[in-house]
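Take a look at the structure below.
What you see is the complex with one protein chain gone and the rest in place.
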Amino acid sequence: MTRKRLGVLSAIATAALVMTGLTVPSQASTKSVLIWTDQQRSTGVRDASAAWAKSTGITVTVVVKDFGKMRDDLITAGPKGLGPDIVVGPHDWVGQLAASGALQPITSAQINRAAFVESTIKAFQYKGTLYGVPYNVENVALFVNKKLSPTAPATFAELEATWAKLKAAGTANVGLEIPKGDPYHHTPVFTALGGYVFGQGPTGWRVNDIGLYSKEFAANASKLDGMFASGLLSKSSNYDFVQWFNGKAPFMVTGPWNLEKVQKSGIDYMIAPVPAYAGKTAQPWIGVNGFMLSKFAKNKLTAQKYLREVVSTSDFQVAMFKIGDRMPAFKSAQADPAVVASKDFAAFGAYGASGIPMPNIPQMDKVWSDWGNAFTAVADGKATAAAAFKLASDNVKKAVG
Amino acid sequence: MTTIEQVIVKEKRMTTSRWLRVLGWRHLVAIFSISFALFPLVWMASASFDQLGLVSAQKLIPDNIGLDNYRKIFNNPEAPYFIWYRNAVVISLANALLQMAIGACASYALSRFRFQGRKVTLLTILVVQMFPQLLSVTALFVLLAEINQSIPTLSFGSPLALIIIFAGGALGVNAWILKGFFDTIPTEIDESAKVDGASHAQIFFKIILPLALPALAVIVLLSFIGTMNEFVLTSVIMGVTGDPNDLTLAVGLQRFIDGQYDQQWGPFAAGALLAAIPVMLLFLFLQKYVVSGLTAGATKG
Partner (left out) sequence: MLKWTHKSPWILLKIFLLGALNSFTIWAVPILISNGSYVFAGYFIFATVVIDYVFLSKKRVAGKYIIPGVLLLIAFTIYPALFTGYIAFTNYSTGHILNKETAIEVLISNSYQSAADDSAYPARVATDNLTGEYVFIVQRPTGEITVARKESSATLPRSDVTLAEDGTIDSAIGFKLLSEDEIFAVSDVLSELSLQAGNDEFFKLVDIGIVERLIKTLEYDAEKDIITNTQTGEIYRPNDRGSMVSDSGEELEPGWQSTVGLYNFQRVIEDERYRAPMVQVLTWTFIFAFLVVLTTFFAGFLLALTLNHPKLKAKRIYRSILIVPYAMPGVLSMLTWRGMYNEDNGIINRIIGSELPWLSDPTLAKAAVLITQLWAGTPYMFLICTGAIQALSSEVIEAAQVDGASPSKIFWKIKLPLVLYSLTPLLIASYAYNFSNFNAIFLLTGGGPQIIESGGIAGHTDILISYTYRLAFTAGKGNDYGLASAVSFLNFAIIAIISVYGFRKSKSVENM
């Protein structure tokens, strides 16, 4: 009996103890904005928002999330009340996010759409509704090692000739370094050969029009085989671009994210368009980054205010340019002296003008793996480009349909 | 002490041929295995000193050698490496000890008592952890989101919640390892102690546990390593709050490589290599228990 009584007594005693330690924290004030970004942009967003936060008295909290998980986290955590007000990410997230009901539309009164480059606004539209405020644009381009190729090739034939010469001299191992099996980086070459992913109709992407094995590409497919056979493209390239960085490749296709590394490497470089193939433009994918408003934002009003008064300004977009090395999406920011002075960006931007926004429809997710497999199979010599891309095209049609 | 060891100890010096026969080849095997084990690490180390972080460059001495990657992880307020390090070590140690405690208790019951549902428990433990873990994180997220409404202190961002959830896996392979080990301890030892009037707790703490030290040490180490490297669950629980000071090494370092195309393998490699140090230190420390096993205990018991 004594034992039981003791137990009860201690229970009461500890209850008080425990409860004091477990009080529920009060709800955050609504005069704040919570933003999710990846690590790379976090400091920039925080700094560029500081002045506004000070003048309005609104707290801007920037939370770093894993880039790879942010989209799925917003979809699952948002409705549970654990999401942010705003998420910063690329436009090709919009389809999945909007289809899952995770985003709040941006209506025309909220931002002045005309102040943005039109294509960037289009990129953030899904089924005719705008779901984000764009702030910069990125695309791949051709990086030329000037020591191996003093000028940028004007045509693909010229690029191939440069490679043939260097190969004969034994000064290069690869002509054009593109990560093996990565469709994103191969897109300029792929489009130059006449391929495409989805056809474009007046209302957006035509999901039933798959161009992985388009007529034009089918006619050119053997050219892709030839590029691997001649060693212009390599089966052992990867995201490290080892050959280019070791000075053993005259050209590589990559984006602004590698600029820092390129500058550190000390290689004398220039940025140029991937040249057209027999007159057909080599179009890169355009990625637009922007700020999206969560459907389940706790502070929608302050978040909307932030999108209007901070993101949609030239100052903010120029500030983000300075840390992010990407072309601003705001027209007046593009004309800013700091932006104009950067010749790398002029080069990226000039080439980007010919690009296509990456499809933001959820179906795009079904394309990457089969499309990439086709590039891998060709690189490894397991199949001809004709066979590999026909197979990929058939598989994607099945998966999408 | 058993006799073989004593005999060897008594011999003052070995002849060279005997040394070769008894120990030499062991050194050879060890050195060969270590070369195999460390070989990939050499390339990781070289990538960590490569300013460009080219893991696949496969050059022993990188072209652009420097300490940039280490600087990136050491002075970066967005990526407080040492705080991650401390979090990882503290959480892993706490978890390892808890796992060991729960596992040892359960294994003692499973090894020494015949109770109803024992075989079912054993089989359940074996089978249930075969379930692919990749998706259970969705379930745990939903569970935590619900707890978060009521008891936020025991939910996202709480190391305690993380440790409790990890403890749910204590009855897994570890329990089987321990039970297998307990089974090899002769029951006569605890039978005779029982006759002498020892309680079940005394038998457990004073006899079984000391005898099982090698296995306990192994379990602690396995759990420690497992927690140090755990990414999926930790990132869900500690990553939701967004405070970089909440993260562990595995989750924090991941941020360097989770960009879409721009993955910074240099700092990642630097951080990951340094993270192996506590594991090695812990094992160095635990080894005295690994070898102090059954025989040493048996003479006492």
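Quick notes on this structure:
A and B label the chains in the order they appear, each numbered from 1.
Just so it is clear, a residue touches a chain if its C-beta (ideal position, glycine included) is under 8 Å from a C-beta of that chain, and two chains touch if they have at least 3 such contacts.
Model, not experiment: these values are computed from the prediction.
Touch with the chain omitted from the figure is made, among B:L93, B:A198 or B:V290, by B:V290.
For the chain left out of this panel, the touching residue among B:L20, B:A167 or B:L209 is B:A167. Listed here are the chain A residues that touch the chain not shown: 2-4, 6-7, 9-19, 22, 29-31, 72, 75-76, 79, 95-96, 98-102, 104-105, 107-110, 127, 129, 173, 234-236, 238, 240, 242, 295, 298-302, 304-305, 308, 362-363, 365-366, 368-370, 373, 376-377, 379-380, 382-383, 387-388, 391-392, 395, 398-399.
Chain B meets the missing chain through residues 2-5, 8-9, 22-23, 25-27, 29-30, 33-34, 36-38, 40-41, 43-44, 47, 55-58, 102-103, 105-106, 108-110, 113, 115, 118-119, 121-132, 134-140, 142-143, 146-147, 149-151, 164-165, 167-173, 175-177, 179-181, 183-185, 200-201, 204, 214-215, 217-218, 221-222, 225, 228-229, 231, 250, 253-254, 257, 265, 268-269, 272, 275-276, 279-280, 283-284, 287, 290-291, 293-295.
As a working rule, only the chains that are shown with their structure count from here on.
Between the CA-based centres of chain A and chain B the separation comes to 37 Å, rounded to the whole angstrom. Interface of chain A with chain B (complex): residues 21-22, 24-25, 36, 38-40, 42-43, 61, 63-69, 73, 76-77, 80, 82, 90, 184, 238-240, 242, 245-246, 254-255, 257-258, 261, 264-266. Against chain A, the residues of chain B that register as touching in their complex are 51-58, 63-64, 68, 78-79, 138, 141, 145, 148, 151-154, 156, 235, 239-244, 251, 254-256, 258-263, 265.
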